[in-house]
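After the structure tokens below, expect a handful of questions from me.
The complex appears here without one of its protein chains, the remainder shown in place.
Chains: A and B, in written order; residue numbering restarts at 1 for each.
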């Protein structure tokens, strides 16, 4: 088939259960594969990794001429990206809060156990709705300081926003962009109000830390606070759900790997890394060059939308031995599951701990569990790829 | 032939980072013969970079920096024994205890030692230190913990600067004396050395540049030093950080091409003999070697870099147990790092092999930048300050001989990115500190005058 329809075929909902043969086709056709819409697609590990570290590649949609508001740090370039990410990092990680995530291990374990109390033999559960979704949502709500009972509210906004942010080569995006803007403003307003209630009152959560920052030079503006809080709340629960669900799916499909992990649970951290390679929660990122750039003899003009297929790089035989094999003990696993370079996933450590806790707690139950439907039904989203439901019979 | 190479007797002289990694790699490559590692220090291989960082900061003790092993090297460790010579004809390594070890293939990884203060009597004063070994670090750390009035650091290269930084972090008064115009100038050139000087002073270091220390004073114990500008520094601890000396004396009569610049070898780590003929059974790796690098005009490079010790040791080990057509060249681009005064400085390529530079990202004012060095119109090096995630991009420019100045387009690119300025790499002989990368090919005599 024609390589210039690759992105359309990858993002086609019918490809969701198994896009990997298309990624193989992409690497075969690559390094730079032009698409009918004028953008280009890159799927080889070394090229993707190089472009993630290339200071000429912009994450900001405005570089491509898109009009609009100033995006959150995920889609900003240095030095502004650096400034905002560092401010957002202050209550979350090193150098100012190095023990924050480590200190959540106990809480993550307790939440996991609570969710599992109903997982009895003979019962059928939906791993997504009953486990993989509520776990990260509960964690991010406590971390940020968002009432858990508001979940239906922000879930609706979040759905609209991730749809608007998805990679869709053919669809007219005007409507979804408009809906996205509306949802972003409403969600930002909601989070600002939550933060405002904490002003002047000490609180352990991140919204409280942001709004009560004593040093004016280290304070986020209202607009920055809204953008950052929206980003953290969405990213905190739209991605980890895929990682955990993909983990359960992968282990139930591979009894040998499941047995290995049950025998040697110390392999769990490396198994989670392998999951991030083998079935990453985020499949693609978009970048736009600030200048004409040259990749292996192909010039990509400035302003071109460049889609980096992280999930394809993760399966590149030029980088990984037997890339289509799931190997929980894989050495030298420099996967692209969290991206790379300055935009490497902000919440990666939290996602790792949640996935390790979730899979670790489920391991003893999975030996006798079975998939009700394989492949399971998938979410619409191509960029944030994962099952919508995963029914498992215990 | 290939099978023969996987067996027999291999002796490694030098039991530090390069020796250890080579021993592991030899087993990984399937070497099943006898393997002996000789080291003059009485310790199992330990890591040195933490000695000027974690240990001086009081966060680790000097006796806990042993290197973890990747795999069991199944070697005989002859520790605390100095090698005194090698007989290339009889294929034996001579040891200080009178024994001699027969070998089929020999790897030399004897590294460097701290350049001592030239006056032995003054160097012997209590309170005068160099920093290279575990014992050096333990002694210096103990003295720093006792809270001296002032520490004098002689030489503002990477080691001297890291020592000064650690002292300031511990709240100790520090004077740094450097013969050159600024710290780190020998390794990084003029522009970054000015930032380094600002960092020293902002952190409260009494930095004296353009001076030499003419005498260390004291009656038994160090009490201060005379400087060439006529001033005197009162201090009770002195750290001599004048760079390194290669451990080659034991090879003086060996017939190998060993001199103060190191042991010359080819890109496959095979040592040259004194006639410039390559040997096939003596290999060299790590700080003690000097080797030609095609990216830098085939000049002989000698690198005091942690990463080079590992990579070159692995290439040497591979080549020791594989036949000619399967041998690999050591072509890795040099990478170096230093953490000082809260900044993380990383270098890729050879900054001293340059004529001009540009600030490609960030700025000196922000203390966060990427600087790119060029020589005759192509990129030869880059240095980042708190911007390590860009380093791979610049490494690729160096590896591909990209044109200098580098292509534009970085989002955080300053206006000055278009304006190359001279890189101002000084003649090494005007410095107190020895450079950690030395081009030893074209101007060997100039290199030899460094004291």
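Quick note on the criterion: a residue touches a chain if its C-beta (ideal position, glycine included) is under 8 Å from a C-beta of that chain, and two chains touch if they have at least 3 such contacts.
Here is the rule we use: contacts and distances are computed from a predicted model.
A.B. asks: Given the options "ATP-binding cassette domain-containing protein", "Ferredoxin", "Sigma-70 family RNA polymerase sigma factor" or "Amino acid/amide ABC transporter membrane protein 2, HAAT family", say which is the protein name UniProt records for the missing chain.
C.D. replies: "Ferredoxin"
A.B. asks: Touching the hidden chain in the complete assembly: which of B:391, B:411 or B:425 does that?
C.D. replies: Result: among the candidates, B:391 touches the missing chain.
A.B. asks: Quick one: which of A:98, A:255 or A:370 touches the chain that's been left out?
C.D. replies: The single option touching the absent chain is A:98.
A.B. asks: Could you please point out the chain A residues that touch the chain left off the display?
C.D. replies: Spelled out for chain A, the touching residues are 86, 93-95, 98-99, 101-102, 266, 269-270, 272-273, 332-334, 338, 340, 344, 348-349, 352-353, 356.
A.B. asks: To test your reading of the contact rule: which positions on chain B touch the chain that is missing from view?
C.D. replies: Missing-chain contacts on chain B: residues 20, 44-47, 49-50, 53-54, 57, 59-60, 64-70, 72-77, 79, 305-307, 310, 335-337, 339, 342-344, 368, 386-389, 391-392.
We adopt the following convention: only the chains that are shown with their structure count from here on.
A.B. asks: Could you list, by residue number, the parts of chain A that touch chain B in their complex?
C.D. replies: It comes out as residues 49-50, 53-56, 58, 60, 77-79, 82, 289-293, 302, 341-342.
A.B. asks: Chain A touches which residues of chain B in the complex?
C.D. replies: 360-362, 366, 368, 370, 389-390, 392-393, 396, 407-413
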